[in-house]
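Comments concern the structure below.
Just one protein chain is left out here, and the rest sit where they should.
Per-chain numbering from 1; labels A, B and C assigned in written order.
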Amino acid sequence: MSGDALLLTEPFDPAEALRRFTVDLPQAGGIVSFLGQVREGGGVEALELSHYAPLTLPAMQELAGRVRERWSLDGLLVIHRSGVMVPGEPIVLVAAAARHRRDAFAAADYAMDHLKSESWFWKREKVAGEWRWIEPRTQDIEDLARWA
Amino acid sequence: MSGDALLLTEPFDPAEALRRFTVDLPQAGGIVSFLGQVREGGGVEALELSHYAPLTLPAMQELAGRVRERWSLDGLLVIHRSGVMVPGEPIVLVAAAARHRRDAFAAADYAMDHLKSESWFWKREKVAGEWRWIEPRTQDIEDLARWA
Amino acid sequence: MALTLVFLGRLEDLAGAGSREVALVPSLAAVIAGLEPELAEALRGPRIRYAVNGTLVQGEAPLADGDEIAFLPPVSGG
Partner (left out) sequence: MALTLVFLGRLEDLAGAGSREVALVPSLAAVIAGLEPELAEALRGPRIRYAVNGTLVQGEAPLADGDEIAFLPPVSGG
């Protein structure tokens, strides 16, 4: 099965990543992708994600394995950035390829809900030159409850 | 608001279309895309979609308008092919950009369910040199019922 | 004084072409009655829809010279 979980410390090109993912999967009828990027606006000058190497990538790989078990997929790709990013820069790309559209949508949606709430990333953002940590969000817990 | 509904009679590059869509939307936190392509396998040599010009594109534009009303989006893109396509070739690309992830997922999912079931396209596929028409599918009616 | 008929999907196979011209008659029912029996029967099917000049019509519609009548079977699934 095609696909992988990657933790990158440098910028990446999501369109190119998606092109490479898709070209290997002519047997898939549908490919759903989610791209998360640093939002422009609200005075945010930069976003920094820190990770803890011994936990972060293994947990991403474990999540990818769970997604593959739960849905019938032809391929799954999970790319997550770490480090400092500026507005408009990609943070995360998830792509799920499946024979059936519903499987691809559900797998990408599930992967994002769990990446957002479970992944070992700590975020801070820079506003007016000051860094401040971003706390957990209630919405993420509600998103997770959808899959119980 | 960025985005459009396009009916194309020639091949297109979904990765490039998605890149152009995304670059104009730095204020969007998340972009969900669905790419449907002609599946390789099952002996299908080609797929032909025919459309009826006075109805097909206006209905796609009407659907895009409905999606924009129903969810809070920063951008929406709907591209659909017509004509003869070979396995691996893109048929449809839907992309929804939103501040919030859930809106982007729901809008792309809804747009695909309605494009598949309501759009004025008639398909036939070529297997072992013979063209045969593809009939409506029960699954599409079930998919639609999710949004009632 | 003519009408253009457009046959979509598998109706094209039954009609032998994607479109044809016929002499002007005043109603959809009269158009259909003037066609080959097998094609006419298919066009009267409960799931066939009609458009006159690009607008869907229910039941009957008055016809005029130059009108385009499209016969639309159910669209194909995904």
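FYI, a residue touches a chain if its C-beta (ideal position, glycine included) is under 8 Å from a C-beta of that chain, and two chains touch if they have at least 3 such contacts.
Bear in mind that the values here come from a model prediction, so they are computed numbers and not experimental data.
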- Query: Which of the visible chains would the unseen chain be in contact with across the whole complex?
  - Reply: A
- Taking the full complex into account, what residues of chain A touch the chain not shown? 36, 50, 52, 54-55, 116-124, 133-137, 139-140
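Just so it is clear, only the chains that are shown with their structure count from here on.
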- Message: Using Cα averages as centroids, what's the distance between chain A and chain C in whole Å?
- Response: 50
- Find the geometric centre of each of chain A and chain B from their Cα atoms only, then give the gap between the two centres in Å, rounded to an integer. 23
- Each of the following residues of chain C touches two or more other chains, namely 78
- Can you list the residues of chain B that touch 2 or more other chains? 36, 116
